[in-house]
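Structure provided below as structure tokens; questions to follow.
Yeah, one chain of the complex is gone here, protein chain that is, but the others are all in their spots.
Chain naming follows the written order as A and B, and within any one chain the residues start at number 1.
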Amino acid sequence: MNPTRAAALLLLAPALLVIAIGLAAPLAWLLRFSLMLSETGIPVSDAVTPANYTRLLGDAFHMRVFAKTLGLSLLVTLFAMLLGYPLAHALWRISARWRGVLTIVVLSPLLVSIVVSSYGWLVILGTNGLVNRALLGLGLIQAPLKLLYTEGAIVLGLTHIVLPFMALSILAALERIDPRFAEAAAVLGAGRWSVLRHVTLPLALPGLIAGTTLAFSIAMSAYVTPAVLGPSGPNFIATTIYNEFVTLFDWGLGAAMAICLLVLGLGLVFAFLRLVYRVGGVAAAGRA
Amino acid sequence: MSTRNPLLWFVAALVLCFVLAPIVVVIVASFTQASVPEFPPSQWSLRWYAHALSQPVFRAAAWNSAVLAAIATLINIPIALMAAFALVRGRFPGREAIQTVLLAPLIVPAVVTGIAILLAFSAAGWRDAMSRLLLAHVVITLPYMVRTIMASLARLDPVAEEAAMTLGASPLRCFLHVTLPLVMPGLIAGAVFAFIVSFDNVSVSLFLTSARTSTLPIAVLGYVEYNIDPSIAALSTLLIGASLIAALLVERVVGLRRALGS
Partner (left out) sequence: MIGKTLEMSMRIDHLNATRGLGRRRLMGASAAAGAAIGAPAILRAQAKTLVTTGYGGLHEKWFRTAVIEPFEKQTGAKIQFKYGAAGEWLTSSIANKEYPEIDVPMLSLPVAMRAITLEGIFLDLDPARIPNTADVDPMFFDLYRRRAVGFNYGDFGICYRSDKLAAAPGSWRDLWDPAHVGKLLLPDITAGAVLEVIVIAALVHGGSEANLEPGWAALKQLKPNVLRFFKNNTEPVGLYERAEAQIGAWFSARTYAIQDSGVPMGYVIPREGAPVGVLSFHIARNTKVRDLAYEFVNFALSKEAQESFGNGVEYGPCNVKAELKGRARERVPPANRLMRIDWPKLQPQIAAMQQRWQREIVA
């Protein structure tokens, strides 16, 4: 039973309305606000001006924040890939009895509030925390290491959060691989690692790319993890935006940054999606 | 034939330890007697649970978060159901584009959404803070529900529906008595995810929570500012327990991986 074209559009109306009022309109206003001059949060004139953007793009400090966020997000994505593949593989191969439990464990960073995870890292990485006490106890260090409030802590925290997304994306791709490919390769004499390198990994590539896109986007726009675990002050894009609004009261600049983050995020997603379709081939075709 | 690769399994086990580390630490540290979170506790006690549960700030915030999440989810059920149905079964130009639009809240950074709603609605004179917050939560949870229901619908064999139609059922009856029950697992999974996403949300709520009412994650973050005692660990453990129950429910009813559309 399929809806007629008119019926389909009618069914979609409420959802589209929600998006329109709740997302599209506010973003449009944010764009408009970023194109106005404002003083301590209050618009000074109605004139449309790119002043906030020219200020932003010409400012080395903010550009460094963008660069740092990009760089660290890439690092997070890389770690997520390296750690995510074994998880996906395990989920793929595990017996049905344990599949449910394993899935919940892999998903746990998502099921638990980010506040909880961040608090956990605070306890683990503190000067009196698990890691330092272990290293001191083993005699590997003499004085506690400063692990918290560093960029390393941000990378750790973000990797933890994006891992489930990465693992599930890779899993989705792995599940589409016809097991007969691996069998054939084995029959023809390929060893375990060879099969992995030359058969499994290339066929899982589209999932890997999708997972990469997701992980990267999440890392780029992260707020809580950099705010809680990172060094003081503006460190990532989202914390810098918050800082512009609440501490420095430069709302015009903050709005401009927010729009730039949005454009960057959307642009990356679209670029990657096109990559997926190009690389995908057999494995990507027939995706829902 | 399965490729047995012990090294890969070993690495996977290590990664699992990493994934569970902060959660396990929080749970264990919550049972400490001391006034700072300790792992492992030198003395075991439930005092921080009593303390956390007795704070009016947390009780009020927890109630607010629960009601907010419940209402947002309930609002989204019909909206997402209709949209998913149209997207999976409908044939019209721009289907892919509309699907992307409905999933947009997943891509837009949460902080940007929060700021945008605050600025736009203040400027437009929409000053009721609660409905602003509710709308924001409806927006961010909608994609989750749409995705899971779509996955469920896509897997549905149309044979049952065709049979019903042939026997004379109207489209509405067919939908209510055949399609809906079959989609129910996906719906439940989506609803549970939406609830959890809304309950745990921080970034969007950051700019939109109200003076009179706060959401639990925001209240917790505020509390951590002034107090480093383990009551946060106790509270977190309770939340972890609740999420676990919800996740197990979904796993039993529909299977988590299928629910996530993989």
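Here are a few things to note about the model shown:
By our rule, a contact is a pair of C-beta atoms (placed from the backbone, for glycine too) under 8 Å apart; a residue touches a chain by one contact, two chains touch by 3 or more.
Remember, it's a predicted structure, so these values are computed and weren't measured experimentally.
Considering the intact complex, the chain excluded from display touches A, B.
Looking at A:G58, A:G189 or A:G233, the residue that reaches the missing chain in the full complex is A:G233. Residue B:L118 is the one among B:I79, B:L118 or B:L239 that touches the chain missing from this view. Across B:V139, B:L153, B:V202 or B:V250, the single residue that touches the chain missing here is B:V202.
One of B:I77, B:A129, B:L182 or B:A246 touches the chain omitted from the figure, and that residue is B:A129. Considering the whole complex, the residue from A:L56, A:V115 or A:L130 that touches the absent chain is A:V115.
Touching residues on chain B toward the chain that is not drawn are 36, 60, 64, 67-68, 71, 118-119, 122, 125, 127-132, 134, 202, 205-214, 217-218, 220-222, 224-228.
Seen from chain A, the chain kept out of the figure touches residues 40-42, 61, 115, 127-128, 149, 224, 227-228, 232-234, 243, 245-250.
Here, only the chains that are shown with their structure count from here on.
A straight line joining the Cα centres of chain A and chain B is 17 Å long. The touching residues of chain A, counted against chain B in their complex, run 1-3, 5, 7-9, 11-12, 14-16, 18-19, 21-23, 25-30, 33, 83-84, 86-87, 89-91, 93, 99-100, 103-109, 111-121, 123-124, 128-130, 160, 163-164, 168, 171-172, 175, 179, 182-183, 186, 192, 195-196, 200, 217, 220-221, 223-224, 228, 238, 241-242, 245, 251, 254-255, 258-259, 261-262, 265-266, 269, 288.
Those residues of chain B lying in contact with chain A across their complex are 1-5, 8-9, 11-12, 15-16, 18-26, 29, 36-37, 39, 78-80, 82-83, 85-87, 89-92, 98, 101-102, 104-105, 107-113, 115-117, 119-121, 123-124, 135-136, 138-139, 142, 146, 150-151, 154, 158, 161-162, 165, 171, 174-175, 179, 196, 199-200, 202-203, 206, 217, 220-221, 224, 232-233, 236, 239-240, 243-244, 246-248, 251, 255-257, 260-262.
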